[in-house]
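Only one protein chain is missing from this complex, and each of the others stays in its spot.
Moving on, here comes chain A:
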Amino acid sequence: MQVPAPFEYERATSVDQAIGLLERLGSSARLVAGGHSLLPMMKLRLANFEYLIDINDLHAELGYIRLSDDEVRIGAMTRHRELLESDVLASVLPIFSDAERVIADPIVRNRGTLGGSLCQADPSEDLSAVCTTLDASCVIRGPGGAERVVTMEEFHVGPYETAVADNEILTEIRIPRKSFRTGSAYAKVERRAGDWAVVSAGAAVWLDEGRIVDARVGLAAVGPNTTGIPEISAALRGHEPGESLYELAGAIAARSCDPVTDTRGSADYKRHLADELTRRTLRKAVERARS
């Protein structure tokens, strides 16, 4: 059994109380939600914190999926399993259930949260790629109830680094809805069920009278951060979807990403997957938008 270094532990009773604790304890404290990334790192002593603030009791406050005409709001404590099983989400954003089906395993999905996944900011993390694909924004709350809203690009500062300061909490993800036919999809290549992605890709398209009004692609595991590729969006807008367009998008994805060779695969292979999975997810997203 791997055992962590000594730490103090407190359960937060409200978001503002948690922020108060963070304010007081600074960088020596860390929030724990699902704990499926943090606790293994602590057991391996790759991460050592003096204080853990457990925010699982905040699930009532921060665990929700709310749909309105112009956006979807998802609370940061919403668990993977809730994202996977939400019919509402599946009907408007099927990319979530595509992704959740291939994230880790049921044990992790029962505890792990959307906010925790994003804050871990692992370059291979699937929900970050999903949120990037969907042009999500992140609501960050700080002392005194001050809230700020950042884009995914702003949120991810670097690998394992986010815009959330030591005295702040990510509380909500907001995903804009547009009044067009829309479809989204996610695909992942992994060496084994439950593994981190070798490469994964998400795609979302918005169609009007058969033409692409907007399209977005988000990739994971091919660079220091999950990557949105504006060049793809620009290349697709205004065109009628089809194989040659997907091919073009795939080619852009392959040349825009920056993978490295590791035990999951060679850089060349990952670049190829960026292409292949971009094409596959766009094809699927368009299929869904049309149906």
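Just so we're on the same page, contacts are C-beta pairs under 8 Å (C-beta built on N, C-alpha and C of every residue); 3 or more make two chains touch, one makes a residue touch a chain; residues count from 1.
What we mean here is this: contacts and distances are computed from a predicted model.
K.L.:
Assuming one chain is omitted from the figure, identify its UniProt name from "Carbohydrate ABC transporter substrate-binding protein, CUT1 family", "Hydrogenase maturation factor", "Tryptophan synthase beta chain" or "Carbon-monoxide dehydrogenase large subunit".
P.N.:
"Carbon-monoxide dehydrogenase large subunit"
K.L.:
Of A:R148, A:R191, A:R237 or A:R290, which residue touches the hidden chain?
P.N.:
A:R191
K.L.:
Where does chain A touch the missing chain, residue by residue?
P.N.:
1-3, 5-6, 44-45, 189, 191-196, 198, 263-266, 269-270, 272-273, 276-277, 280
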